[in-house]
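Take a look at chain A:
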Amino acid sequence: MKKGIVVIAGFSVLLLLMVGGDGYAQDAQTIVADSFNYWRGEASIATVTMRIHRADWERSYTIKAWTKGEKESLFTILSPPKDEGNGTLKRGSEMWMYNPKIDRVIKVPPSMMSQSWMGSDFSNNDLAKSDSLLYDYTHTLTGTEVDEGTMVYLITSIPKPDAPVVWGMQKLKIREDLIFLREEFYDEDQKLVKALDFYDIQILGGRRYPRVMKMQKTEAPDEYTLVEYDDLTFEETLSDDLFTLSALKTPRR
Partner candidate 1 sequence: MSIVECKDVKKAYRQDHLFVQALGGITVTVARGAFVAIAGPSGSGKTTLLNLIGGLDTADSGRITVDEKTVTSMRQSELAVLRLYKIGFVFQSYNLIPVLSALENVEYVMLLQGVPQRERRERACSILDEVGLKEMYHRRPAELSGGQQQRVAVARAIVSNPSIVLADEPTANLDSKTGKELLQLMEKMNEEREITFIFSTHDQMVMDYARRLIILRDGLVTDDRSRDP
Partner candidate 2 sequence: MHLQLAWRNIWRNPRRTTIITIAVVVGVWSMLVVGALDRGMIDQMVRNAIATLTGDIQIHHDGYRSDPVIENSIADPKDVHNALARHLPEGSFWTARVRVNAIVSNARYSTGVTLVGIDPESEARVSFIKTAVVDGHYLASDDTTGILVGRALVDKFETKVGHKLVLMSQDTEREIASRAFRITGTFRAELEATERQFVFVNKAAAQEMLKAGNGISEVSLFLPDHETVDMVRDKLKASLPPAYEVETWRELLPIITAYLSIMDSWIFIWYLVVFIAMGFGIVNTMLMAVFERIREFGLLTALGMKPWWIIKGVLLEAFFLLIMGMAVGNAFGFASVFILNRTGIDLSALGAGAEYVGLPRVIYPTVYIQDVITANVVVFVLGLLITIYPAAKASRFTPVEALAHI
């Protein structure tokens, strides 16, 4: 089924390239939505290593992650031991965090949403509003390029006028097989603030998938966060019980 969509999308692009004009944006919309869904899957279980790199130190966490649809995810830390059991639950645009040492669940308040998630280059907002790209932007296909023999869509995403997003613009590179290569975040003056790169595309969980993500702020070249998939499985669905506050406290391994 997925393949079908890709094919249709590919045809549409070609069609629109020839026709030009208004429909173009609509099409970019589809590419973004499809690749987002491809990336997320219906549901997934993954084990990742997150490496937070700074000029004078580096820290890594092993995290187990469950996702379901566009809106639900659960993360729990497996190592290092001192952080084991720390968890984050996201449902819709709300987030909760659990700290086993004090055995408390806190709902992430608005004031913490723009803060860094676990000290990384991702903010809580990046996680909580990961699907914002789908709803808050108008996407326009601005061109294509070829990367290692594969066509890559270059998409410029402009936030809708009233959308509560801080970015002035995003630029996306999406391979024709719907794999994200790069997501760039610009401010309102069209200056690049940070970029998320996807590397090392291989077969993961039965589909082609970028094994490594790297988030880096433009202003701090020697600071970045790497997320590497150690293991990834896609599921048809996952139980709703997994994305509850009690599951946050005692996640399944």
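By definition in this document, a residue touches a chain if its C-beta (ideal position, glycine included) is under 8 Å from a C-beta of that chain, and two chains touch if they have at least 3 such contacts; residues count from 1.
Per the selection procedure, all candidates are chains of the complex that A comes from, given by their letters.
Being a predicted model, the structure only gives us computed values, none of them experimental.
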Query - Touching chain, any copy counted, for chain A within the complex - options 1 or 2 - result: 2
Report task. Using the touch definition up top, name the residues of chain A that touch candidate 2 in the complex. Result -> 93-94, 107, 109-111, 113-115, 128, 159, 161-168, 185-188, 193
